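The complex appears here without one of its protein chains, the remainder shown in place.
For subunit A:
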Amino acid sequence: MGAHLARRYLGDAETEPDPLQLPTFPPRLGLPERRARVMVATAEELARAQVPLDQRDFCAHHLLRLMRCHRDAFPVPWQCHDLRHAWDACQHHDYVMRMKEFERERRLLQRQKRLRQREVAAATGE
């Protein structure tokens, strides 16, 4: 909780990524089979459902199902608990993916620093 901010001020700022400037490395560096994420819900579907702009993310298809269930199951709210859990779980996995991206960025910065130090050592050693 805020450790990454403390590390930027007190620790080594060079190897700590800036949360507002992610990502700085190419996304497929070291991961050749990586594919770009695809949104399941289409833009027209989201526009027709009038989903708020902030919530049109990679979990929006769960939200659409949830909104449909709320509309159909009114006034009984407990029928949509499973879909709500699915949406929340998707948001959780999204957050974990973002944290993993942050960690990847940090390790790549550390690797970059190590490579630079090795170059400097080789240049001064010679």
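The criterion applied here is as follows: a contact is a pair of C-beta atoms (placed from the backbone, for glycine too) under 8 Å apart; a residue touches a chain by one contact, two chains touch by 3 or more; residues count from 1.
The rule is simple: contacts and distances are computed from a predicted model.
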| item | value |
| --- | --- |
| Protein name, per the UniProt record, of whichever chain is missing from view ("superoxide dismutase", "TATA box-binding protein-associated factor RNA polymerase I subunit A", "NADH-ubiquinone oxidoreductase chain 5" or "T-complex protein 1 subunit epsilon") | "NADH-ubiquinone oxidoreductase chain 5" |
| Touching the absent chain when the full complex is considered, from A:T24, A:Q55 or A:Q117 | A:Q55 |
| Omitted-chain contact residue, chosen from A:L31, A:A47, A:V96 or A:L115 | A:V96 |
| Missing-partner contacts on subunit A, residue numbers | 1-2, 19, 50, 52, 54-55, 57, 63, 66-67, 70-71, 74-75, 77-78, 88, 91-92, 95-96 |
